[in-house]
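Questions regarding the structure given below will be posed in turn.
Missing here is one protein chain; the remaining ones are kept as they sit in the complex.
Each chain carries a letter (A, B and C) given by its place in the written order, and its residues are counted from 1.
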Amino acid sequence: MTAPLDHNDVIELVREPIDPLPLVRPLRAPEDGAIVTFDGFVRNQSHDRATLYLDYEAYESMALGKMREIAADLHEKYPIDRVLIVHRLGRLEIGETSVFIAVSAPHRAAAFDACRFAIDTLKRTVPIWKKEYFEDGAVWADGELPPAPLATPRAKPAS
Amino acid sequence: MTAPLDHNDVIELVREPIDPLPLVRPLRAPEDGAIVTFDGFVRNQSHDRATLYLDYEAYESMALGKMREIAADLHEKYPIDRVLIVHRLGRLEIGETSVFIAVSAPHRAAAFDACRFAIDTLKRTVPIWKKEYFEDGAVWADGELPPAPLATPRAKPAS
Amino acid sequence: MPPVSQTVRVKVLFFGRLKDVVRQSEESLYLSDASTIEQLFALYAGRIPELAKYRSSVVASRNQEFAAWDTLLRTGDEVAFLPPVSGG
Partner (left out) sequence: MPPVSQTVRVKVLFFGRLKDVVRQSEESLYLSDASTIEQLFALYAGRIPELAKYRSSVVASRNQEFAAWDTLLRTGDEVAFLPPVSGG
């Protein structure tokens, strides 16, 4: 089930370079006072090996659903205004943005907490994978195993 | 004593509108993977009264010194790359940025922690004041009294 | 052993390193009526023995939601096997 997108949030998977400025501008409402952004981009090394480039792939329909769920969670947990989560797929060069998150809010604490919760949760639960390309080969990056239900709920025996 | 500015940090007081994009771009080094930004801007109300505009003033020499100290502290406390702190002075309209902070780092946790420490510390310790203008008058905003030494250090009596 | 009853049609997806191991990303197939996600995975592990060693580092989804291994599959389900995620 996909969480509905309301609050004018923007949740996207893109294949072109991410340009943050036009994305962030619409988050700014007159009743807001703070925007916190997180820009995650490609580092030139991983575990002390020089990275050439990265390639991101996603289970796109599920990734979008999980990103929308994160946005919906943020609105439940924090007094915020709008959420923007954009993740890029495909080949990314050093320094290019892979994920950009922005949260607007009347006050800064909620904007910080929500932005951080968003990226932490995205990294644990959104089905996106990156392959790291080095001089001497490529590896799928170590990642985190998302939490999944251990067993389907069953009717309890009557007591 | 003013903390020295190294690490290519940018610490500024300005009187013109703050344009974040050209400020943030130089923070991005090949060994970095994260930039967190905080944009604080003028809300349309304060304590349920409609704000018309704000006017910021500073004890400029001391404010710059304290902002540089914050940047120096960040480098001591967190594994970060560069720090940008820009505060605007003078008259600001609703929605205009009063303070913009950005921190780049190899990893996101340090960038988040440092950015938040920067704005929290700025609000407590940097000598800047804002006057809020309403339909029916103007008031100096409530603020925080910076921590100051309680007494000058004195030589202890020989024991 | 009776033939598979072929009453449940599912779409199966593999991602990341699992896709490399299975050498395909997507397949539709028919399963016996009471198949679980666990049994579906075992079916592939029977074909591709290397897959079995990933079992403990895989989560499954059904219709774009994380799902328990004992989930019973129904016709039209989309099942995906997901290695540890590394977005961001």
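Definition applied: a contact is a pair of C-beta atoms (placed from the backbone, for glycine too) under 8 Å apart; a residue touches a chain by one contact, two chains touch by 3 or more.
Note that the coordinates shown come from a computational prediction; the quantities given were computed from them, not determined experimentally.
Considering the entire complex, the omitted chain makes contact with B.
Contact with the chain not shown here comes from a single listed residue; of B:P30, B:P106 or B:P127, that residue is B:P127.
Residues of chain B in touch with the missing chain: 1-2, 40, 56-59, 61-63, 65, 87, 98-99, 119, 122-131, 140-152.
Please note the rule applied: only the chains that are shown with their structure count from here on.
When every chain is represented by the mean of its C-alpha atoms, the one lying closest to the mean of all protein C-alpha atoms is A. Once the centre of each chain is set as its mean CA position, chain B and chain C turn out to be 52 Å apart.
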